[in-house]
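The following block contains the structure, expressed as C-alpha cells.
The complex appears here minus one protein chain, its other protein chains still in place.
Letters A, B and C name the chains as they come in the text, with residue numbers starting at 1 for each one.
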Amino acid sequence: MEVLYFAWVRERIGLPRETVETQAATVADLVEELKAREERYNAAFTDLSALRVALDQELADFDARLEGVREVAFFPPMTGG
Amino acid sequence: MEVLYFAWVRERIGLPRETVETQAATVADLVEELKAREERYNAAFTDLSALRVALDQELADFDARLEGVREVAFFPPMTGG
Amino acid sequence: MEVRVQVEPFDFGVEAAAFAEGHTKMGAVVTFTGIVRDVADGLDRMEIEHYPGMTEKALEAQAHAAVGRFKLGDVLVIHRHGTMRPGEMIMMVATAAPHRTDAFQGAEFLMDYLKSRAPFWKKEYTADGAEWVAAKDEDEDALSRW
Partner (left out) sequence: MEVRVQVEPFDFGVEAAAFAEGHTKMGAVVTFTGIVRDVADGLDRMEIEHYPGMTEKALEAQAHAAVGRFKLGDVLVIHRHGTMRPGEMIMMVATAAPHRTDAFQGAEFLMDYLKSRAPFWKKEYTADGAEWVAAKDEDEDALSRW
C-alpha cells in the first residue's frame, strides 16, 4: 500500500511517501502500526483530530476500512484558496 | 423649479425637462397641479406607486416638502446593474 | 475608490487586472460584470437612460456605504449608458478586501443597491418593438438583507 504524507506530517515523518506492508483493517489500525514503529511517526500522529486522511484520493474517516485501497494519504486540514 | 422626467414618464409627458412656476407645498401637491394641466400628465401620474421622485438628486417621498428645492425628477423604479 | 459613468465600452480584463494589482495588503478581489443578455424573442439592442448628476452622486454614495460597512480597501464601479448589443458589457464593480467574505459581501451589497437605487433605466428593442424593463420585486427585496 502506498502511504503519502503532506505538509507538517511529511516534515515530521521525514519523507513524502513510502510503501507499507500491512494487514491493518482500518485507517486507525494503520496509524497504530505506524506509531509503534518509530518516534517520528508517533510525533506526527499524536493528535488525530488535527489530521485528515484520504483513501485513493478521496477524503475519508479514520474508521474507514482499507480493503482494496491502494493509496492512503495523511495531512493537516487543508488551506487552499 | 426645474422638473425632470425619465424613461416612460418622459415619453408619456413628451419632454425630458421643463421649468414650472408653482407654489405647491409638497411633491404630491405638485403632481396634482401637473395632472390638472393636460391629459399627458394625467397619463404619466395615474399610479404613483409605480413612480419614484428625487429632490435635488436625492430620492424622496411624495409627501416631502418642496421648500428650497430647485430640481424635482420623476421616474419609474430604477433598473441599473 | 473610483466611479465612472460612460457611454464608451470598457475593457474588463484591463480594468480587473489594474484593480487587482498592487494590493499587497488585500488578499481578496471580487469582480462582478453585467452583460447584455439575449432574450427569448431575440434582442436587437438595449438602451440605457440615466440621470446625469444624480447617477454619479448615487454611485459614489453607494461605494462609500460599502467601504464603511465592510472591511474594503478599494472599490471600483463602472456603469455605461446609451446603446448596447447582446454580449456587450453594461457595467462592472470590483472590491478588494483583506478577507474574502468582505470582498464578496461588499460586491453583492453594491450590486443590490445599484440595481434599485442608481438612476438607470433599461429599454429593450426586439423585432416586436421596444419595451422598458420592469423593476423586479426580488431586486427590491434583496435590499432588505443589508
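Methods note: a residue touches a chain if its C-beta (ideal position, glycine included) is under 8 Å from a C-beta of that chain, and two chains touch if they have at least 3 such contacts.
Bear in mind the structure is a predicted one, so any value in this text is a computation, not a measurement.
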Q: May I ask you to name the displayed chains that the omitted chain touches in the full complex?
A: A, C
Q) Of the listed residues A:Ala7, A:Ala25 or A:Leu48, which contacts the missing chain in the full complex? A) A:Ala7
Q: Return the single residue from C:Val30, C:Ala63, C:Ala118 or C:Ala135 that touches the missing chain.
A: C:Val30
Q) Where does chain C touch the missing chain, residue by residue? A) 11-14, 16-18, 20-38, 86-87, 89, 98, 100-101, 103-104, 107-108, 111, 142
Q. Can you list where chain A touches the absent chain?
A. 4, 6-8, 10, 54, 57-59, 73, 75-81
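In the analysis below, only the chains that are shown with their structure count from here on.
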Q. Where the CA atoms of chain A average out and where those of chain C average out, how many Å apart are those spots?
A. 48
Q.
Taking the mean of the CA coordinates per chain, how far is chain A from chain B in Å?
A. 71
Q | Distance from the mean Cα position of chain C to that of chain B, given in whole angstrom | A | 26
(Q) Two or more other chains touching the same residue: where does that happen in chain B? (A) none
**Q.** Sites on chain C at which at least two other chains make contact
**A.** none
